[in-house]
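The block underneath contains the structure these notes are about, expressed in structure tokens.
Left out: one protein chain. Kept in place: all the others.
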């Protein structure tokens, strides 16, 4: 049968997950300050607060599995294991970036690392993941495709069409909705009568499940379970991760449409603090280790920024290449 | 409050419904033979066997309600009460046709008679009905929009998007799925894991209901009920009518993908025979009345064909008009 | 830029300087006050504490007109395009908008197969008085947030297409579009919105045009010669009108007087004015941000190559984006988007050659 990871997380893996969550968060914080310094073009959509989703899901994926992402891809890319220097270089619009400077923040990804360039059309990545899963199934590969999208994407027609086809063909794909309550400024309850996105799975005859998206172990377990089901021919699952973004929708958004109390409440449930707490309690972590982690992450990010800054820009004419293979 | 029809059907109305069902069926039969004689251009999608849906639904609509239809619109148009001579003239591509010869079989309809030109893009009429319903609600009119579509249309993304918006805004619209088991040659069970289309209503938090689409009284009652709910601000309903088309998908289709037994079985449940039987049993109908009905319908159709044939063709250059208002 | 812009939007007495965002907002506001049937429908356009749409155009309108008239939708472009169309059939005058023009592709079927054709299919019985607003142009957002899409919609019979270059035209054309009984795709360039609101863009052009108080309408199908000249006709729209004006300034220093032709609306297009200008100058260069192949400029060139062939003293050339998606990196994007230099160079190649 296909390779399936252990459900029980070893201490080693937990520590790696902890560091990766830190890396995600600190990457976003670094990007934020660099952006404010005007050192990055375009706009950015950040994911502080959603680290448990990114890391929990990616921890459950195998090397040759495929991940798709959205306009908010930074943490997904970090969690998937794309070296941060290539992500940073992309944000700096450098030739060494993961997309050669052609993609930018909204298209971060690296097919060679098991992640398509992120799709900035809301919902647009859903059929791509299903199609990739079709190729896995057809080629009899043991892999799955995992597709991140937001609560807002669940109202796009493509969500309906792609999930239905994945369902009738039992494709090895996971539809993972990061429900952070808002699509831009729009509260999910105002654009959907159902209480959870996962309920919609019933319309396609597939399992739907809602889990705490700020609990990285829960996210891991749920993803692994759904993944194993998919790997063994059981078809897709619609997995909803309840989470929250601490920052605004994009850099220009102060987020006045969200009650202060709501933001504060969620910050109380910071996924990193939660996991850190658990690891401290179990004695897996201690202040010293935490400090060391922070420091090593800082160094990794410093090196990434240095790499990005030292990297050459693409030549203007390079915009003409990569349109066609032939 | 808005005008709501009586739930109990008077004998008078039942007789009118019976005649209308006959008119639908005999219209299709007449069109079929005219088409085979090569007297009609293009193609046609016929609805023999689905008369209870067309007549039951339209009987529950008020004068200023709005109906939308599909590539299979003939019986919907007849049931809505558009004089058959204008429908026949359209099929003959004449200037006197309900669309002036610009629409044809797949775009039959007449806004002045409460029916939009039929939409031949599968699912394409669903948001139009919802939008029309939005105008009813906004203008505080007592009306509803009723939208016919097939089982195949329930897999189009627009089905998902439009029904969701109608749901969150409580629009006065009925989504009426004529489930005749097949989308062209494709059996519904092969493209949908759920057993009924109406189950999908749960994904939008609205009522969904499946009824016998060959029982015209049931269809009427279900439509009236959902319509009253919509008229009084209760929002949309997804109504599924289980039925069957006796003919092929389109004129060129012999329908070899359907088991003979299945076709035979459904023909046993011919909606007209069923209603006729009930009316005979209750003494409302007798052989004489049935014969008179047939005859009067024949005459109406003869006159329609005569009108169509006597009507002028549009001028070639007329193809240039009606693109813009200004 | 503001001086160039003055020349474009002929200052009127009693006018104030507004950004395009302010001019568009004023147009929506005036039309909504004038006619109850005018409603707005789109994503994040009326949410309390929200953005007023992706570029603040609808900011404050929900407060004045309420949420029955400023309707926030789910992220369902095809769906609300169809709902706007249906509502228009039902007697309303919806002004819908997509946050980025690129998303119009999601609504393409509803716009091109339905909104554009319903009147025709009905034999002239129906009217579809709706407007779809769409911000376009490259602003370092990459391939899915920077396309120019005029050509796709200019090619759909049944749709009208507007593309204002300045606040005066933006207000006047939007008011006309809202009163029009045909569906209109209304393109706005992100770099022309102006910096009011939180959305200032790098490379943005400060277009504060003088806009008269209150009522005025600009008819569709009337181009504007924003700079008269005898040597060559420069046809442009949106941001490219401004770049063409800058190029014209530089060109006149070397004795070439370019006539700058602002199309204002692509459908209907003011062909008589174009032919008159080209017949006079004998030379034509079209400037568009759209990809070269199949851009709207091709149609302009084709018409001139038919109607004006006898007057042409040189080749008809186009300054357009190359046939590639929009790249992210500014160095590449600046190469991609037609520059003043490229316009100057191309004009000289035509006048010289």
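Letters A, B and C mark the chains in the order given here, with residues in each chain numbered from 1 onward.
Please note the rule applied: a contact is a pair of C-beta atoms (placed from the backbone, for glycine too) under 8 Å apart; a residue touches a chain by one contact, two chains touch by 3 or more.
In this text the structure is predicted, and so the values were computed from the model without any measurement.
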item: Contact set of the excluded chain (shown chains only); value: A, B, C
item: Residue in contact with the excluded chain [from C:120, C:187, C:220 or C:335]; value: C:120
item: Touching residue (missing chain; options C:16, C:155, C:179 or C:249); value: C:155
item: Residue among B:29, B:225, B:303 or B:318 that touches the chain left out of view; value: B:318
item: On chain B, residues whose C-beta touches the chain left out of the figure; value: 41-43, 93-94, 99, 101-107, 119-124, 152-153, 155-157, 183-187, 190-192, 252-254, 256-258, 313-320, 323
item: Residue ranges of chain C at the interface with the undisplayed chain; value: 102-103, 105-106, 108-109, 112-113, 116-117, 120-121, 142-144, 151-152, 154-155, 157-158, 267, 291, 293-299, 301-302, 304-307, 309-310, 312, 314-318, 322-325, 327
item: In chain A, positions touching the absent partner; value: 66, 97-103, 107, 109-112, 116-117, 119, 121, 124, 126-136, 138-139, 145, 157-158, 160-162, 164-165, 168-169, 321-326
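Methods note: only the chains that are shown with their structure count from here on.
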item: Rounded Å distance between chain A and chain C, as computed from the means of their C-alpha atoms; value: 36
item: Whole-Å gap between the CA centroids of chain B and chain C; value: 41
item: Chain A-chain B separation of Cα centroids, rounded to whole Å; value: 46
item: Touching two or more other chains - residue numbers and ranges from chain C; value: 73-74, 76, 78-79
item: Multi-partner residues of chain B (at least 2 other chains); value: 157-158, 160-161, 164, 168
